[in-house]
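A single protein chain has been omitted; all remaining protein chains appear in their positions.
Let's look at chain A:
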Amino acid sequence: MSSIATSPPAARAPSRLPLQLVGGWEAGLLLFMVLLYGAGVYINPAFFGSTDAFSAVLRDTARFGVMAVAMTFVIVNKELDLSVGSVLGLVATVFSILYAPSHVDAGVGWAVFGAVVTGVLAGLVNGLLVTRLKVPAFIATLTMLFIGRGLVLGLTGGKTIAYERKAADDPWFFSLGETNALGFNSQILIFLAVAALGAVVLAKTRTGYQTYAVGGNEQAATYAGIPARWVRLRAYLFTALAATLAGLMNVAQDKGITSQYGQGAELIVIAAVIVGGASIAGGRGRVLGACMGAALVVLIDKVLREGVPITRTIDVGGIKMEVQAMAQLPGGAVQAFLGIILLAAVLIEPWAIKGGGAARVWARLRGHEAPPAPDRGEAAIVGAQTKGARSDARAMGARGLRAFLARRDAAAIILVVALWLVGMALRPDFWGSLDNSFNLLLAFTEIALVSVGLTFVIANGDIDLSVGSVLAFAGATAAFLMKELGVDPWLAAAIAFAAGTACGLVNGVLTIRYGLPAFVATLGMFYIARGLGAWLVAGRQLSGFPESFNLLGRNLFELLAYFGLEPSGGLGLAVAKAVSTQTLLLGVVALVAAVALGRTVIGQMVYAVGGNERAARYAGIRTDAVRLWSLVFSAMCASAAGIIYVAYLRSFNPSAGTLRELDGIASVIIGGGSIFGGFGTIVGSLAGAAAITLIRSLLSLQIIMPDGSSFVLPQHWMNVFIGLILIGAVVGDIWIRQENILGRLFSSRSASGRHA
């Protein structure tokens, strides 16, 4: 008591608030925006100089801003929602299909109702997956991203839907997307209303306080009686509803949709919230900052997309002509820059806000002594991670079938056999043929290579979301070098491999050196590498490479023939014709990886880091190096797959490797890996990759009906199935392998039987 009595009364506010609280971050953002807008005016006065441009920036900010407001809640909760762009697209699609005279032709009220129901369902699925089924947020929402995108493609068939004429009959709804009587777009008004509401709710209400508490320390919040799961679920409902609102704003503005709606929006929205000062580590973030972040990122997006007017001289039939043109960055570049901005914001935020970096720079500028950098502090005791070995405990002492079923890769092996049999049943005339088997093996190579690398990363307890993009980047590099620069094929392959590997190195350094969660670092690379790849080939398909390069994708016979070593007949010929170079390469890589992971100290270190990183560090294992090299190895495998892709198809398409991260992660998880780390074998991952290959192949199988007609699943739906499989695998791993739901079901039944 005495110590309290002697201390001065603490009634008045502290004399100096931290910079963050007086809005220093927001002021900086505002200054930066003004500078950026100035740059825009300088680059293209015709566009940015007009008031139209200003209101266009605000109008586009409105949609992203609405989502950013809701995303702030999710990020403060220490989570992420990658699905907002897809939900926006899906909602817009559902609205359009219901409303368009060419489709259902319902009233606007019904269309809005359908859209809202879709949005709420999407939010519920995200929220339930994360909170009830314990799926990590980035996996659940990434899958929703692809499923949503797949649904949009499937529902629209990739076509545009427009209803300009009918929209004129419902002015009250469609005026929401247009300029109002006051001279600015109504969307801005909606945005301001949502922002004000969000700001008040997050900063002043119980709901907001609960959000900060859960983000700061979920366990403590739970102990304090806060319904943490509901708080997290609620945030996903907010983002889904915000995406719904944004989708409706979009259709109100455009009176129609394309299947591209909302693509990449999640990147802008998440970048906006982080740029706005929220912490990816949870517990911090403000709605005002997120709104300004949205304006800034949209502005950056616009400045990057806006062309610089130039005068180009062209030669038409010997006559030189001057043509007015716009020099523009290709689309991929914008994506790459946005990815870099996301990573930069994630990196700067802890330095500037938590570490007081800005204050220190300011003090040094004034010649004062800089305040000391606060201690990062050691992490609190990380509880012993005990997940997933129950199946192994069951395997102890089990024999025969039981022992097999208790193996973590049993599911993958059973699945492969079952799927192959399904194929046989559907198309007995074709499925078992040598041709089909050969094609399956080739399709297997790419997925399998990616999964071999991912096995190390996932066993480490990290994740690599960038494998598909790195695959595309390496392929693009090889294609670009050979086609545009005429580089020697082998050198081109080597440089492409090095370029892809460099991506892995960046992932590793961001994760290890700067302490970013692997999913954030590789999410940034997911956009950057794909953007760079598209940029290199300028978004076009390249083909016509030297045949010596394409040999990488041919069979052994052609390779040997190229060197004049072809076998003349007998078994040698049959083998050389059946085995392709890429299968051989995969075999070597997989064998080396399997031995390294299963039999050597390297593998033991990987499992130790994945099981309990702190324990591994105490045991003298260089955990940072293990995680770094795993990420690099994953990128190496992806790069090799990218080079093979180009050689095999004899062409490069910028969409190469799309969804490969889903395929790869699903393969590893089906094959016995755990999304929480510590498990996974190469054999299992290969079996998982085989299962995924078979599923993909079955989905594109032409099924012959009894009446002689045939049916092929439209390829647009593929995303949906692959997404469902990944989520099924993760949920299955968590609930069947780790929690042993089935085992408990049986044991409780037998126990109650005994009681009876």
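Methods note: a contact is a pair of C-beta atoms (placed from the backbone, for glycine too) under 8 Å apart; a residue touches a chain by one contact, two chains touch by 3 or more; residues count from 1.
Throughout what follows, contacts and distances are computed from a predicted model.
> Just go with whichever of "Cytochrome c oxidase subunit 3", "Two component transcriptional regulator, LuxR family", "ATP-binding cassette domain-containing protein" or "4-hydroxy-2-oxovalerate aldolase" UniProt uses as the name of the absent chain.
The chain we cannot see is recorded in UniProt as "ATP-binding cassette domain-containing protein".
> Thinking of the whole complex, not just what is shown, which of A:236, A:535, A:629 or A:679 touches the missing chain?
The one listed residue touching the chain not shown is A:679.
> Consider the whole complex, including the chain that is not shown, and state which of A:110, A:490 or A:618 touches that chain.
A:618
> Using the document's definition of touch, tell me which of A:128, A:602, A:699 or A:713 contacts the absent chain.
A:602
> Provide the residue numbers of chain A that touch the chain removed from this figure.
372, 374-375, 381-390, 392-393, 396, 596, 599-605, 607-608, 610-612, 614-616, 618-621, 677-679
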